[in-house]
Structure formats: C-alpha cells, structure tokens
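Pasting in a structure now, in structure tokens, and then I'll have a few things to ask.
All protein chains of the complex are present and in place, except for one that has been dropped.
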Amino acid sequence: MSDQNVVAKKSFFPPDRSLYTPLNVVCGVILLVGLLLTVMRFTGGLAAVTNLDDNYPWGLWIGFDLMAGVALAAGGYTTSAACYIFGMKRFHSAVRPAILTGFLGYALVVLSLNYDVGRPWRLPYPFIVQRGTTSLLFEVAACVALYLTVLFLEYCPAALEWLGLRKLRNALVKVTMVLTIFGVVLSTLHQSSLGALFLIAPSKLHPLWYSTYIPVYFFISSIIAGLSMVIFEGTLSHKYLHEKMDETYIAEHDGLVIGFAKGASFVMAGYVIIKVIGIAVDNQWHLLATPYGLWYLVELLGFVALPCYLYAVGARDKNLKLIQWTSVIAVLGIILNRLNVCLIAFNWYLPWEKKYIPHWGEVGLTVFMLTIGVLIFKFISTKQPIFYEHPDYKGHH
Amino acid sequence: MSVSRRRFLTWMGGASLGTAVGQKAYAASNKAFTGYPDSMGVLHDTTLCVGCRRCEEACNKVNDLPAPDVPFKDESVLNQERRTTAEAYTVVNKYADASQPAGVTFRKLQCNHCKEPACASACFVKAFKKTPEGAVVYDASVCVGCRYCMVACPFNIPAYEYEKVLDPKVMKCTMCYPRIKEGKLPGCVEACPVEALTFGKREDLIKIARERIFKYPEKYVDHIYGEYEMGGTNWLYITSTPFAQIGMREDLGTTSAPELTAGALGAVPIVVGLWPVLLTGIWAMTKRKEKISAVEKQQAVNEAVAKAEAEAGEKMAKAMEKAKKDQEAAVKKEVKKALEAAEKAKEEGADEKEEDV
Partner (left out) sequence: MEGIFYTLQDFMTHTKGVTYIIMVLALISITAFWRFLSDRDDD
C-alpha cells in the first residue's frame, strides 16, 4: 500500500483505532486483487480472467452477480411496498436500510455487467441506437436502468438530510408513493424477466428447472429473497452498527424480524406449491429419480421447504435466533436456485468435462464487488440517517 | 418498412403513429408467418459426405479466418467431436455407424439460418437479422457483447472472441451472404467435391429431399431435419443414420424462438397497465383505513374523556352532597353535643347545689 493510500484511508477512521486490524487488512487485500483483476480484464479480454467458453457464454458474473444479486437486492421493493402500500407502518424504520442495500446492490450489478459484456461502453446502445424489443434482455435492461434511478431517488432523502438540503429532500419525500409503486412495477417486471430469459432455451435448461412458469418462479422467489435479506442484514447491522441505531429502530426490529419471517414462510409455502404444479403440468415426475432430480429436491426441500418450516416455528415461538439462522438458509437457497438455472442445470446434457467451473478471477471479482458493497454500506450508514431518524425530520414521513 | 419503423421508434413524432399502426396491423392481421418467399438454403445429404474438410478450408478462406492449428488436409481431427468456434464457422464431425459401407457417417455443422432465428429474437440491439435471401446476418457495429444469442441458440452455433479486448465479436456462418448477393455460391457449397451440399430455394430443396427419400426409402431416414425444427431452418439435412446418432437433437420441438418468449413478453404491458391501478388501489384503501381508524381512535378518545369528565362530575356532586350531609350531621352532632353538655352541666349544677345544701 502506498503512503498516499494510507493517508487517504486514515481520514475515514478515527485516529485512535489502528488501521491494521485483521478485517481492514483482508478488505485491503480483496480490493487490491479486485483492481488487479480489473486491469487484467480490460487489457487481456474476458479470456484472461474467466473460464467462459462457447458453450457457457454466461458464467459466475451473470449467474451470481446479476441473477442472485438482483434477487437479493429485492429487499428494497418488498420492504417499501409492505410499509407504504400495504400500510405496515411498524416496519418503517427498516425501509431506509433496505432501500440503501437495494440501491448499492443494483449499482454493483450494473458495475459487474461492465466487466462481463464484451464492449461495456456500448451498454446504452439498446436504448439509443437500435431497440431489440423482442428480447427479454431488452426488458430487463430497461427495467434495471429505470429501477436503479428509482432506488437512487428513494435513497436520496437520507443523503439530503445529511447535507441539510431541506427543500429538495421534502420534494422527494412527497413523491415517495409514486416512486414506491414504480419500484414495485419495475421489480415485478425485471425479476420475472430474468427468469423469462431462459424461456427461449428449452433444449438447454434441464426440464425440471425449465417451465413456462419460470418468470413467476423468479418473481415469487425474489420476494422470499428480499424478506430474508432484510432479516439477514438486520442481524449483521445489529452486531456491527448498533451504536448508529435509534430507539425506534431497535424497538421495531424484533417485531420486524418476526413479521418478515412469517411473511417469508407463507410466500415460501406458496412457492413450493407452484413448483410442484410446474412439475405436474409438464409431467416431469419421472425425472425426480435421476441425479438432477435429486439435486432439484435438495434445492426445493432443503432450501425452500425446510426454511419455510423453520421460519414458521421461529415466528410462532418468537425465536429470533432461529429466524436469523433460517434467513441464511433461505438466502443460500435463492443463490442456489439462480446458479442452478444459469449454470448447473444449464447445458445439463453436456458431459462433465465440458461443464463450466469458474476461473479464480471470476470468483475474485465477485468477492471484490461484495466487499465494495459492504464497505460503501458501512460508510454511508455511519454518516447518514439510515438506522436513525434525523433529529430535524422526526416524524416527517 | 424498416425506415418508417425506425423513425417511428425514435419517436420522431406522433404523425406517423396513426398511419404506421393502421397500415401494418391490417397487413399482418390473422396471418400465419411463413417466412420470406423464395429464400435460399442448403441441403446437406450426409450419405454423400466423405469428410474431406474441403468445405472447412473454403469457409476459412472466404471469411478470412485465421489458419487452423491442424491443416485441413489432416483428417485426424475428425476423431473427436468438434463444435463451431470463433476461428471455424463450420466443422465436419465423424460418427460411427456400423450400417454404413465405411462404418462412419460425416455431418457438417454450421449456422442453420433459422426461419425465426433465436439469436435475433434474443438480441437486445437487433444485431441479428433474417434477410429475405435466407441468411441470418450479424452486425458487429452495434453488438454489446452480452452473449445472450449464444445462450438462446438451440444449435450451439455462435462463438465469441473472448481473447479480444476492444472489439470482440460474435462469430458465426453468414451463409456467405455477401457472395449470395453477388450471385455466387456459398464457399462451402462451391468447394464440396461430392455434392453433399446443394444450394437453392428452400422450397425446392425440400422437394429434392422428399424425392430422394421417396426414391430410396431403404436408404434414408424418413425425416428432413430443419423442415420444422425450431420453426424451421434454411439449412436442411437428410441422412441414413438416425439424427440422434450424428449429434443432432431430436427434442428441440417445432416451436420457434419468438413464440417461446411471446407469452412472457405479452405479460409485460399488462403488468405495466394494471399493477399501478392495483397498487394505487391497495394504497388508497390502506390510507382510507388508516384515516378511519384515526377518526375512530379520536372519537374513542373523545368519548372516554367525556365519560371520564361526566363520571368525575357525578363523583364531585356526590362528594359535595356527602360533604354537605356530613357537615349537617356534624353540625347536628355538635349542637346535640353542646345541648347534652349544657344539660349535663345543668344537672351537675343541680347536684352541686344539692350537695351544697
């Protein structure tokens, strides 16, 4: 690390704390590796840092960063919809952390895409040069671009309160409802369309995962992902950002966890039902007894039905610890589902030696993105009114 | 057509909207899309192919592709199954088939030039286009490099230049579109020494294929691959070895790519149209409920206050009354006490008097 870096970094940390804590060192190493990979990607092409080939044009950056990333950033729309549209005002203190996570999540998804596509400077082409309106990817791109804007506007009040720009902040707060409804519309569309991307490839995706219902599966599972991520993140924030939380947040937190667990559990029950219906409609029962079928059951029973039950028990017993651990299983379940659809059950007929295994560079860059996300979240939430209400705007919502 | 549509899509003005919508919708209504009439294709008869790789060589030359690792004269590469790559738009594979005189069947693969191309349907910048001549062509000048076309292609044909930094392209057979425009044959067809490849109008090729199957029913599998697969392709195949044995999937179905996505695409505008109505409705109901419950709460509070006040008043009155009574009683008691005392004093005085006497 150069001297300049150290000086620049020091101003972020209180002087009495050492810069060389284990956590900081790990983060520093990850960031350095990320920068190195960035240089490699943009000087050596995709081949230098990825294991993508002609059979697997989409790898970890699409399967995890885009597919799972977008699903896990669904907390923004689920929480704001629950609070503002469905009137669950007791969840109000959770809206800002969820919106911030959503905004950072989507911003990093878009950043990842700049690494993944061949010519990132052309990313606006589908809107300004030629519109490929028959492509579901066009719809995803349009919605993600618009929703990123919506999330930015939804996040803005926190930054504006911090900056003391009262007029602008109040103007934005006035359109909260419009933004929330737009957010839900756009999320419904692109969450489902991410699944619908695979409708065009019935011969490539394993029949257990391929279904004409796949857009619905993706949308419903994004709700599960959103609710579970809010619980999961709340747990982490409680541990590491506790001093930034005001009494309202802390007082509402337990109720929120139980409420979201109850919601997630019921949505998961519905999800299991429609997944079973999907198998029945396409008459794929016999495939359950194959190796891929067992893997499918692991996903559906182990990572959806099990957390569904555990959430239910946790919500009934008001057992916060159980709910928090269950949220980890649920989040892993969503990641597993997206990886299955995009990578594992994709090209299922190919022999094992032709299957895709991520390059260390792809894994490194994914970890780099996650780290950036966590660091920016920590930075913003320690400076701006995210976990607490700004004293000047108490009760102004 | 494409000019007015592009102008329309760039939102040049509402004036063109009326005419564009009316005219096109009428022309296209209740119409099955049968593809461009008189579009060209190639029929590949695997029973004639000898695996000489001349087509590969010609393709390489015509398209200015890099020299291969193994020279085209070397037939040892046929021993492993290959696919198209960024360096080879077409490859010939060898498959074992004991029923053949040579014990093997060769099959050439390249872009099949679908009638309804999955790559074109998937591309979000319209980089792929089905030309009236039958070729599916790619425009690298707009390509973003998302590689969704490669995911979408049911035949695993498009390849990508992963090594390139500034100008990576999707690479695939063009049916030698520039040569066709010049009236020439595609490179591979021209180079084939045994007429395993026939170039012509797709309709004619189907007739030729049918005729061959009809004439030699014991030789050919009774199926023209590509006539209906994925909505039909302009490259057609007939063979004496079952298609599944020569690496051609028989489970692709006949549904074309745009039909596969039509349902999901059709749901999009409905969500946009109705979700805001539904969500605003729910929000308005929530708001109204909140308002009513706030009013009810206020009323309840008011009532409680009034009741409490009334109760307090009553209590006060009672207390006052009691106090009054108590006071009266006390006065009476005091008076009584005083009277009694006076009487007693009187009696005592009398006694004293008696004692004094």
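The chains carry the letters A and B, assigned in the order they are written, with residues numbered from 1 in each.
The working rule: a residue touches a chain if its C-beta (ideal position, glycine included) is under 8 Å from a C-beta of that chain, and two chains touch if they have at least 3 such contacts.
Bear in mind the structure is a predicted one, so any value in this text is a computation, not a measurement.
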item: Hidden-chain contact residue, picked from the options B:Pro217, B:Pro269 or B:Gly313; value: B:Pro269
item: Per the touch definition above, residue among B:Asp45, B:Glu116 or B:Glu161 touching the missing chain; value: B:Glu116
item: Sole contact to the chain not displayed, among B:Lys291, B:Lys318 or B:Lys333; value: B:Lys291
item: Residue, one of A:Trp61, A:Tyr106 or A:Phe182, that touches the chain absent here; value: A:Phe182
item: Touch criterion as defined above, residue of B:Arg54, B:His113 or B:Lys130 at the omitted chain; value: B:Lys130
item: Where the unshown chain meets chain A, residue by residue; value: 131-134, 142, 178, 182, 185
item: Footprint left on chain B by the chain that the document does not show; value: 1, 5, 8-9, 11, 21, 23-24, 27-28, 31, 33-37, 115-117, 120-121, 126, 130, 132, 231, 256-259, 262, 265, 268-269, 272-273, 276-277, 280, 284, 291
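Definition applied: only the chains that are shown with their structure count from here on.
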item: Centre-of-Cα separation between chain B and chain A, whole angstrom; value: 18
item: Interfacial residue positions of chain B with respect to chain A in the complex; value: 6, 9, 83-86, 118, 120-127, 142-148, 150-152, 154, 156, 158-169, 249, 251-253, 255, 257-258, 260-261, 263-265, 267-268, 271-272, 275-276, 279-280, 282-283, 286-287, 289-290
item: Residues of chain A defined as touching chain B within the complex; value: 42-47, 50, 52-55, 57-58, 81, 84-87, 116-120, 122-123, 125-126, 129-132, 134-139, 141, 177, 181-182, 184-185, 188-189, 192-193, 196-204, 212, 215
